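A single protein chain has been omitted from the complex, and every remaining protein chain is retained in its original position.
Our next item is chain A:
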Amino acid sequence: MVFSGAGSGDWSAPPDLYGRPRADRAMLGVARVVSGVLRLSRRGVRRQPVVRPVDRDLRLVVRAVTAEADGVVSLRLADPAGAALPPWRPGGHLDVVLPSGRCRQYSLCGDPADRLGYRIAVRLVPNGGGGSVEIHSSVGVGDVLTVRGPRTAFPFVGRGPYLFVAGGIGITPILPMVHAAERAGADWRLVYTGRTRASMPFLDELPGDERVSIVEGMPTAAELLATAPEGASVYLCGPPPMVAAVRGEWGGALHFERFSAAPVVNGKPFEMQVGVGGPVVPVAADETALTALLRVRPDAAYSCRQGFCGTCEVKVAAGAVDGRGRALSEEDSMLVCVSRAVGDRLVLDV
């Protein structure tokens, strides 16, 4: 498998496919075609189009902040000049860049037919990473936020029947789905759970009939699924234990979205040095490397915490990585939100 000089056409093809003692003739033919294409490709240097940068950021103004329940506010975002916003579907979310530079995802929970405004609702997570606290305490009417999207990571499809299951703030992507199912005349049920009624937003926006079950406390998976119509697709959004329980129980079609990282399972503790010569932080068995990293680097970039957005990728200077999540854009790096050390030590190159 050696070749001499790009494009020279002088290739040694692999041996004949059926074992005849010569180079494979068909592959020699393929090599000739490819070498021709390679030669032609060089002519592309002439009139090479320049790559045009694409800026998809939306700058939206906060038009209203509304208390929806204990610890939940909704924001109405609109174009400052009142222009129509990009369309979205139930299950879509926005990436919202906060004044501090943090980026968090929020599900669109308004009406997709309303093209003049987006509504998102944010639950206060007092001991979280500060994003929700920031929205609750320092974002007000008239502020301008950078927003990316809408994007759909929780697509709503089909004709039903549906069982919607929402846990707490997980109602946000489910609410537009319920309304879409209702408009389409589909057969649907909703189970909406929360700690207390007072903490559950949008109760007044749900149809007040027996298709909606409001439950205080945490029912078992079997209880959550009890009202599923025959042949239903389940659409589920809630805290990780609820998602795990329903996944274990439901044999039919299941669509779900998590707002936060899946729990770490079978993790081993290890040590992580943040930068060559930098501080060493212990990573506990049940926490992610990202959580540990944030203790010494509160500004470290992260977003989805589930290994799919790539924001948290960092270079690794030493140590073997048990790589998880989506493909890396660079060699010798890791997604700290899901990957761990193979051994007991890693050195990050940050």
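Rule of thumb we're sticking to: contacts are C-beta pairs under 8 Å (C-beta built on N, C-alpha and C of every residue); 3 or more make two chains touch, one makes a residue touch a chain; residues count from 1.
Rule of thumb we're sticking to: contacts and distances are computed from a predicted model.
Enquirer: Write down which listed name, "Fe-S cluster assembly scaffold protein NifU", "GMC family oxidoreductase", "Metal-dependent hydrolase" or "ABC transporter permease", is the UniProt protein name of the chain that is not shown.
Expert: When "Fe-S cluster assembly scaffold protein NifU", "GMC family oxidoreductase", "Metal-dependent hydrolase" or "ABC transporter permease" are compared with UniProt, the left-out chain turns out to be "Metal-dependent hydrolase".
Enquirer: Taking the full complex into account, what residues of chain A touch the chain not shown?
Expert: 1, 3, 6-7, 11, 13-15, 17-19, 24, 26-27, 30-31, 33-34, 37-38, 40-45, 48-49, 51-54, 56, 86-89, 92, 148, 150-153, 155, 157-158, 233, 247, 252-255, 262, 306-310, 324-327, 329
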